[in-house]
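Every protein chain of the complex appears in place save one, which is left out.
Every chain is named by a letter (A and B) in the order it is written, and numbering of its residues begins at 1.
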Amino acid sequence: MATTVAESKLTDQPQPGQMLRGIALLAPPVVWMLVFYLIPLVILLVYAFWSVDYLTVVRELTLENFKTIVTNDLYPRVILRTIAIAAIVTSIDIALAFPIAYFLARKVTKHRELLLMLVIFPLWSSYLVRAFAWRTILGTNGILNSFLQWAHITDQPLTFLLFSKEAMVLTFSQVWLPFMILPLYTVLDQLPKSLLEAAADLGGNGWQTFRRVVLPLALPGVVAGSLSVFSLTMGDYITPTLIGGPGDQLIGKIIADNFGTANNWPLGAALVFPLLLVIFTMLVVANRFGALGRSSV
Amino acid sequence: MSTPTAIAKPPRDWSAWALGFASLLIYAFLYLPIIVVVLYSFSATKVNAWPIQGYTLDWYRELRGDTEIRNAIGLSVRLGLVAALSSLVLGTLGALALDRYRFPFKPGIRFLIVLPITLPGIVTGIALLAFFSLTDRPLAQWTIQLFGLSFPIPLIVAHITFSITLVLSTVAARLFQLPSSLGEASADLGATPWRTFRRVTLPLIFPAMLSGAILAFTLSFDEVVVSLFLKGRDNTLPLLIWGRLRLGLSPEINAAATVITAVSLVGIVTSTVLLGRTFRSGGPGNE
Partner (left out) sequence: MQSDHTIDPFRTVSVDELTQLDPAEVWSQYRSGRISRRDLTKFFGAIGLAAMGSKLLGGQALAATELNAIVWEGYTAEAFAKKWEDANDAKINSTFMASSDDAFAQLQAGGGSNFDLVTASNDLTQRLVDAKLVQEIDTSKLSNFPDLVEQFQKPPYIYFDDKLYGANFAWGPTVLLYNTETITTAPTSWNALLDEQYSGRIATWNAPIQIAQYALLLDPRPDDIYVLDDDQLAGVKDLLVKQRPLIRAYWNFGGELAELYVNGEIDISDAWPYATLQAQEGGATVAEVWPEEGVTGWSDSWMITSGAQNVDLCYSWIDFMLGPDGQMGVLEGNKYAITNQKVIDSLPEDLRASLYMDNIAEWYDKILMWKNVPNMDKWLQVWQEATAS
């Protein structure tokens, strides 16, 4: 079924005026992005080829910044750590979002909109406030440790619960989870019921139906959600700073401090390049799963 | 099939229960920190400590007289609404164009349009700071006054920019699912493209548009990193909190978060009860 849907898309024939109409539709968002994103980004990236001398930017072409990034293991290390953490958070959020999105989309009939909104609105109480709430929960004498000791599950406070990679992953997973649930819900909501029934009638059990039918069709939603979660994690430096362990900084902080503390815009700008590479790879992959629209051009 | 039963047929009964239970746990996970935030808004001590030493309503009293927080909440709501509405239009247009039409440089455009959310917020913030710095007008003066309310342009631009991507990717995912034969059938029946869009496509993608816009509002309302670099004279709520952290997170901030949560909860419950089927559509899923 999935393949026939895809095939029918491939048979789209260009019609007269089609391209014009497409361009007219596309112009407003693309012009916006060109003016307010691409141009600023290019301006920023140009800095990468300059250097800085105390307060002035020296506008002479140099590759020194890139050499620094490659030769100092600080940067590759932090970038790899960032990618790993973002990937873990994304996987956890996929695993958590699926049951709830599927439940809301396919099993619930009453008050479904309400239940869905209840997923999102925890996000309306400030992120910073929630980060501090996690500290209270996960701390050495925090809520979770008190509970574990009260229930005699542990007899010593577990210190790794806070200021660790685990704590950081947990907080990220909670903070970005709605960004996975929503896109997933929208695609699952629209799965043809007849399809699921057909799969069941053909003797497929729940798991088979899920794996063979639901999962492939829900993939664009998963990819859209993953794109958000992965990127939001990769760019954040507040959770690593407040919740992460000593040494668990992510690339966002490294970049931010170069722009801020060191006033070293050139190095900060150069650090954006490896990220562009990562994102580009990710998008190429995402593209194949149709998260950004039909892949047939 | 417009009124499916609450729980599907007996053979699959267990899965509904299991999923329901799992969902309950996930709700608990999402709400755990919120409960803590609410609890600490009543805490008598200024420094958050567990267990809570005593309870007071002082922080709510302090909040009531705090015009700074009120102004900041106002700005954040304005910003979120402007970003959500603008990106709803721009993002949907982009998704439709990318999904339905062919034109040159499509992969490049696709890449460009998702970049703002895929690159760390800090990059967006700094890039726009560099951009606005090209003009002589200082950042703090890029604020429009309309009807007595301030609208800081750099923040609005930044928030719309990352919001477009959120709406676009959500809507695109939905469009990808739809058989294009639907539109063709409509066209074959003689419908104009506009009519096809309004009668066929729009109802089908409306839930996705809505969830994209809600996500956009949410992200904007809570955004710190991009905004830090682009703020003008006025503080958004997250920026105000960030500034106040220097002296420690006062329970007053918890009280503010609690009030926002309570107000939005009431708003959500009433609006969904009143409007009902916002997220449902007469798509093929319900046939």
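Here, a residue touches a chain if its C-beta (ideal position, glycine included) is under 8 Å from a C-beta of that chain, and two chains touch if they have at least 3 such contacts.
Nothing here was measured: the structure is a model prediction, and the numbers come from that model.
When the missing chain is restored to the complex, the residue among A:F98, A:F121, A:F163 or A:Y185 that touches it is A:F163.
In the complete assembly, the contact with the undisplayed chain comes from A:L242, out of A:V175, A:L242 or A:V272. Checked against the full complex, the candidates B:A22, B:A49 or B:V200 give a single residue touching the omitted chain, namely B:A49. Note on the undisplayed chain: of the listed residues B:V114, B:A127, B:L249 or B:I268, the one touching it is B:L249. As for the chain not pictured, it touches chain A at residues 52, 54-55, 72-74, 77-78, 135-136, 139-142, 159, 162-163, 241-242, 245-249, 253-254, 257-264, 267.
Where chain B meets the missing chain, the touching residues are 45-50, 53, 66-68, 129, 132-133, 135-147, 150, 153, 228-229, 231-235, 239-240, 242-249.
Assume only the chains that are shown with their structure count from here on.
Taking each chain's centre as the mean of its C-alpha atoms, chain A lies 15 Å from chain B.
Taken together, the chain A residues at the contact with chain B in this complex read 5, 8-9, 12, 14, 18-19, 21-23, 25-26, 28-30, 32-34, 36-41, 43-44, 47, 96, 99-100, 102-104, 106-114, 116-130, 132-137, 139, 141-143, 146, 174, 177-179, 182-183, 185-187, 189-194, 200, 206, 217, 220-221, 223-224, 227-228, 230-232, 234-238, 251-252, 255-256, 259, 265, 268-269, 272, 275-276, 279-280, 282-283, 287, 290-294, 297.
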